[in-house]
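The structure is given below, and queries will be raised subsequently.
Of the protein chains in this complex, one is absent; all others appear in place.
We just call them A and B in the order they show up, numbering each chain from 1.
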Amino acid sequence: MAWETVIGLEVHLQLATRSKIFSGSATNFGAAPNTQANAVDLAMPGMLPVLNEQAVAFAVKFGLGIGAEIGKRSVFDRKNYFYPDLPKGYQISQFEAPIVGRGVFEITLSDGSTRDIGITRAHLEEDAGKSLHEDFHGLSGIDLNRAGTPLLEIVSEPDIRNAEEAVAYLKALHSLVTYLGISDGNMAEGSMRCDINISLRPQGTETLGTRAEIKNVNSFRFVEKAIQHEFDRQADILDDGGTVVQETRLYDAERDETRPMRSKEVANDYRYFPEPDLLPVVIDDAYIENLRKDLPELPVQKRQRFTEAYGLSTYDAGVLADSRALADYFEAVTKRCGDAKIAANWVQVELLGQLNKSELSIGDSPVSADKLGGLIERILDNSISGKIAKQVFEAMWQGEGSADEIIEARGLKQVSDSGELEALVDEVIASSAAQVQQYLEADEGKRKKLVGYFVGQVMKLSKGQANPKMVNELLAKKLV
Amino acid sequence: MAIDRNEIEKIAELARIRIADGQMDDVTERITEILQMVDQLQAVDTGSIEPMANPLDAVQRLRPDVVTEVDRREAFQAIAPAVEDGLYLVPKVID
Partner (left out) sequence: MHTLTVAQLMQGLRDKQFSSTEVTQCLLQRIGELDAQYNSFITVDADRALAQARAADQRLEQGQTTPLTGIPVAHKDIFCTEGVRTSCGSRMLDNFAPPYDATVIKQFHDAGAVVLGKTNMDEFAMGSSNESSFYGAVRNPWDTGRVPGGSSGGSAAAVAACLAPAATGTDTGGSIRQPAALCGITGLKPTYGRVSRLGMIAFASSLDQGGPMARSAEDCALLLNAMAGHDPLDSTSAEAPVPNYTEHLGDSLEGLRVGLPREYFSEGLDAATGECIQTALKELEARGATLVDVSLPHTQLTVPTYYIIAPAEASTNLSRFDGVRYGHRCDDPKDLHDLYTRTREEGFGDEVKRRILVGTYALSAGYYDAYYKKAQQVRRLIKQDFTQCFDEVDILAGPTTPGPAFGLGEKSDDPVSMYLEDIYTLAVNLAGLPAMSVPAGFVGGLPVGLQLIGRHFDESRLLNVAHQYQQHTDWHLQRPDSAAGGSN
């Protein structure tokens, strides 16, 4: 049977606050175990939570970023369960009255089409600690540094239909939250973790099938693989006439499979109730407007502006607007050189290519936007050819200075002196009798191809420094 | 509301409290008495009254996002039952 996949995602986003959501402990990643766990985080007797204002502001910014309803009176609840990485025996979360209500989020797929994914809600909660399974004589070790790190749990509607959409949704979300500056989005450090709710139903039907929840998938690639694997698993069961069991599963990246989580075998009863140590969070319109006023231009708006103001393709605009840093870089290059299309091309091809190869982020680029803009200026004023420009870029990457300095030092300035060029052209024609003959006998269409040989020879003679446009013009004049 | 042994066992499991077999009947009886007493509430018509979680109906104050804590791991772990390499030790955790 043809199955349709129905996917809803729950994303746990670590918010980029300095201190924890309910205590004054630091939230730095990678600190020695339990050195960032204070009395509140350790649930020492008598300790009480106090809410971090930045966590609230970040959550509201997110809500504004997706045009969602903002919960003007949101309530924290206790979610009760026992687990060693949960020191209080309950997680402080939001259940009935979340801080962010319904919203919609637009994603763009690889074919350029867009889809709206509904956001059910987003709520604030605290992260748990970590259980380390390295063997301590058959025991586990508990590190509570992460306990109390603020999380925004973003819950989508079951609007996602396949792995590509899921990844596009996550990437767009990643882009949005880093634009907003509410999360560092560092997936390798667990700043964005994803639970996947997935079920199948016969193509063309509306009723939802039984779902499985896959916990804690931590990279775009794993999301894709986990969905693929889970689709295969469920389809096999259903094709054999079986039924899918509602359960929580874990994606094992090493074996590329999902398997049931043993700790979740017994259905839990979380006994949610309003956290009596915290009071309702009440925010007013002035507070919301204040945050709205300071919102940066968001990816969707930026993409649109890039196509309209710079005439970029939707694809190019999408790549360049993907991260705020890259978009800012691109705009700085454009500002310097004055040509957005060439700037877009250089940023996407040369710069991103080098960055990817060196595994660097845009912020760490050894070539500044200003320098790249300076290089493009030299292409535009015909000082150098595009090919030479690539050499100059390489040199800039190695830290040899600005484009002008490198062109000067290496003597790469394009030959545009017509006398000098004419001599070169004459020399090539003189030494290529056979090709000249062939050219003269060819029809118009073929000639266009054949002229490339002469251009190449001239460029070779000039060590790439001949102005290709002028060479073409000279050849056209002389090859008659 | 009547409560049977089975339900007591379920609650005890949720609360992670072991109840010795010999005490089960006594515990069930006591809890039943308490629940019978609190069942008086069932007769009250509370309609659309808003539940009151805080006696002052106060609202939450917010704390500035400032790191105020220093590392006191040594003091905290000095009173812990089992630690090693800065970690709290527990029987093997299974995901």
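Basically, a residue touches a chain if its C-beta (ideal position, glycine included) is under 8 Å from a C-beta of that chain, and two chains touch if they have at least 3 such contacts.
Computed from a prediction, not measured in an experiment: that's the story for all the values here.
Q: Consider the whole complex, including the chain that is not shown, and state which of A:Leu48, A:Leu208 or A:Ala309 touches that chain.
A: In the full complex, the listed residue that touches the missing chain is A:Leu48.
Q: Could I get the residues of chain B that touch the absent chain, sorted low to high?
A: So the residues of chain B touching the unseen chain are 1, 3, 7-8, 11-12, 14-20, 27, 30-31, 33-35, 37-42, 44, 46, 49-56, 58, 60-61, 63, 72, 75-76, 78-82, 88, 90-94.
Q: Could I get the residues of chain A that touch the absent chain, sorted low to high?
A: Against the missing chain, chain A presents residues 39, 42-51, 78, 80, 82, 84, 87-90, 142, 269, 271-273, 276-279.
Here, only the chains that are shown with their structure count from here on.
Q: If you average the CA atoms of chain A and of chain B, how far apart do the two points sit, in angstrom?
A: About 41 Å, centre to centre.
Q: Quick one: in the complex, what on chain A touches chain B?
A: Chain A residues touching chain B: 17-19, 23-26, 32-39, 42, 44, 50-56, 80, 82-85, 131-133, 136, 138-144, 250, 261-263, 269, 271, 274, 276, 278-282.
Q: In the complex, go through chain B and note every residue touching chain A.
A: Touching chain A: residues 14, 16, 53-54, 58-69, 71-73, 76-77, 82, 84-95 of chain B.
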